[in-house]
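Sending over a structure as structure tokens; questions will come in a sec.
Up next, chain A:
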Amino acid sequence: SRPVRAAGRPIKLGFVSPETGPIAAFGEADAFVLAGLKDVLAAGVTIDGVQHPVTIIRKDSQSNPNRAAEVTAELINSDKVDIVLGSSTSDTTVPVADQCELNGVPCICTDTPWQAWFFGRKGDPKKGFEWTSHFFWGVEAITAVFTNLWLSLDTNKRVGALWSNDPDGAALSDAQHGFPPAVKARGFDLVDLGFYPIMSDDFSAQINAFKQAKVDIVTGVFVPPAFATFWTQAAQQGFHPKIATPAKALLFPSAVEALGDRGVGLSTEVWWSPHHPFKSGLTGQTAQQFCDAYTKSTGRQWTQPIGFKHAIVEVAMDALRRTRKIDDPASIQAAIRETDYSSIVGPINLKKGPVPGVATTPLVGGQWKRGSKFKYELNIVNDQTAAFIPLDSKFEPIAS
Partner candidate 1 sequence: MTGPLLELVEVSKRYGALTVADRLSLAVGDGEALGVIGPNGAGKSTMFNLITGDVRADAGAIRFAGGDVTALAPHLRCRRGIGRSYQIPHPFAKMTVFENLLVAAIYGARRGERESAARCGEVLDLTGLAAKANIPAGTLTLLERKRLELARALATEPRLLLLDEIGGGLTEHETRALVETIRAIRAAGTAIVWIEHIVHALLSVVDRLVVINFGRKLAEGEPQAVMAEPRVREVYMGIPTQ
Partner candidate 2 sequence: MSVLETRGLNAFYGDFQALFGVDVAVGAGETVAIIGANGAGKSTFLKAVVGLIAGAGGEVLFEGRQIGGLRAHEIVRAGISLVPEGRRLFPSLSVEENLRMGAYAGRAGAWSLGRVYELFPVLAEKRQAPATSLSGGQQQMAAIGRALMSNPRLLLCDELSLGLAPAVIKDIYARLAEIVAEGATLVIVEQDINQALAASDRFYCFQEGRVSLGGAAKGFDRAAVTAAYFGV
Partner candidate 3 sequence: MRAAFRIDRGAAGRVFGLAALIAAAALASLPLWVDSGVTRLAGEMAYYLALAQLWNLLAGYAGLVSVGQQAYVGLGGYALFVLCGSLGVHPLLAIPLAGAAAAALSLPIALIVFRLRGAQFAVGTWVVAEICQLVIAQLPSLGGGSGQSLTAAVVRAIAAGRTTREMIFYWCSLAAGLAVLALVYGLLRSRIGLALTAIRDSEPASRSVGVDTFRTKLLTYVVVAFCTGAVGGLIFLQKLRISPDSGFGLQDWTVVVIFMVVIGGIGTIEGPFLGLFIYFALRQLLADYGSWYLIILGCVAVFFMLYARDGIWGWISARFGLQLFPVRRHLVRVTPARRASLDDAADPKG
């Protein structure tokens, strides 16, 4: 190729995520992640012999879908960004992707089960979307992980489920693609109580129903405060299941700390951990090194979203490297669609699908146990879905 001539125009990436509001925990590490990538971004990418620095414009969705749509429109219309990156729950990723799709701006999203992102936007599984891409695990993965976990212990195979009335709850409880058929297919009885309102302060009626049905396993989708209330009331009402695997509720160590010792033994999905055998194609850092750096810099325990925040920037940089005409969004989009990249959260291949423009990342089963370095630690206890990820310990029933 030709020698580097001159510095080209900066390439702008819009970065939308919830930094404030009810789901601010997901955006908490943004500053750390982006600061760590500063040098790599400043060095930028070389396209057609011209070196372009990359800048990131961060926008706060305030955990509010209206605001997410508005800041994305701003990124597109005022900041004229080249790519929009949206992350952290469908309240942000879906409106971000919708704006980009309509306005013809390349967009990458993550950190939302892909069905919620894809079918929630009325995607056509044959064609996919024109301008928007996504990588994360999906409902099929989480059902497999959960049922694998449950089958590994001796229970009466009776599962009680409760779903939050939001996109995640809707995706996971879907009668065709969600938990109910998958769980039944593997021989479980499902006591499905349906949706509960997000602001619920009381689960006594549902707990009563679970108790009546002699449920051994509890699952569903919960936000942390709702699960905490549920779990406390369950104890008060003398309901002690052998396994509790609530999705979404136990991602953050703080949620488990808030439960105290009653958090020990609860199981959850694990998207990523320091023990995942991956390293960043951009910086060469391993998952373990990255988590250590995070703890060192912030004094906090690692959390699952930080890897994905890192990965989404990696995927964008990788696509830019392969872009031929930087001023043509279609060229950038073509490069994104050609992604076959090895990131800190694992391989991301946007060519394969499950559906066009969506890549899946591995998901395994974890359980919260008493830890050494931190009070509670998330152990990987089931890797039937991704055997290359090492186990930390064995899955155990909740001590009662």
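A word on the picks: all candidates are chains of the complex that A comes from, given by their letters.
Of note:
Criterion: a contact is a pair of C-beta atoms (placed from the backbone, for glycine too) under 8 Å apart; a residue touches a chain by one contact, two chains touch by 3 or more; residues count from 1.
Model, not experiment: these values are computed from the prediction.
Every option in 1, 2 or 3 comes from this complex, but the candidate touching chain A is 3.
Contact residues on chain A toward candidate 3 in their complex (touch as defined above): 19-20, 58-60, 62, 64-67, 69-71, 73-74, 77-80, 90-91, 94-95, 98-99, 101-104, 116, 120-122, 130, 164-167, 169-171, 195, 197-198.
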